[in-house]
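Of the protein chains in this complex, all but one are displayed in their positions.
Entry: chain A
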Amino acid sequence: MITIIVIAIIAIIIITWIVIYNRLVRASTYVDESWSQIDVQLKRRNDLIPNLISTTKGYANYEQSTLTKVTQLRQQLVSMDDNGDRNQMMHVSDQLSNTLKSIFAVSENYPELKANNQFQQLMEELSNTENKIAYSRQLYNSSVASFNMKIKTFPANLIAGHHHFIKRDYLEVPSNEKQTPHVNFDEFNQK
């Protein structure tokens, strides 16, 4: 009788261990997945920027200094290691977002450019990318939050400790985006 009870208890412990371990793996995969979402969008934006530069080229002295800054920031982002510091990457990305935002804002003063079909398409593509970056970042942080909570609570913390699951860092939200995290170039589209 006692042997059966002991075996049952051991079996329950093993099953619980496996279930919790799998949950932790899933939670940690969610974090990495949402990072790769961000990464995909960053790369996509890097691909779109040369188009933007060439589209605006025809418009004589259109914001030369701002465009140069965009090119520089893009270069900086491209050269960064994929496995490097995520927060640093996002920091550069935020600067790039803000610069792009100002480029679109100034397009108000260039009706011809605004009417350009290719430019409009680029605006939709770029604002889509910006939104996806913002959303993936939101997803990243909520995934980190749930992962960190999972590895802290009992009994998962025992298993997390044994398998070296460690606390993940949040992506810092830039101060000017705390209110509404999403870029809306749409106002410019509609006018």
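Following the convention adopted for this analysis, a contact is a pair of C-beta atoms (placed from the backbone, for glycine too) under 8 Å apart; a residue touches a chain by one contact, two chains touch by 3 or more; residues count from 1.
One rule holds for everything that comes next: contacts and distances are computed from a predicted model.
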**Request:** Given the options "ABC transporter permease", "ATP-binding cassette domain-containing protein", "Protease HtpX homolog" or "Sarcosine oxidase subunit gamma", say which is the protein name UniProt records for the missing chain.
**Result:** "Protease HtpX homolog"
**Request:** Using the definition of touch stated at the top, determine which of A:110, A:135 or A:170 touches the missing chain.
**Result:** A:135
**Complete:** Touch rule applied to chain A and the missing chain gives residues 30, 37, 121, 124, 127-128, 131-132, 135-136, 138-139, 180-182, 184, 186-187, 189-190
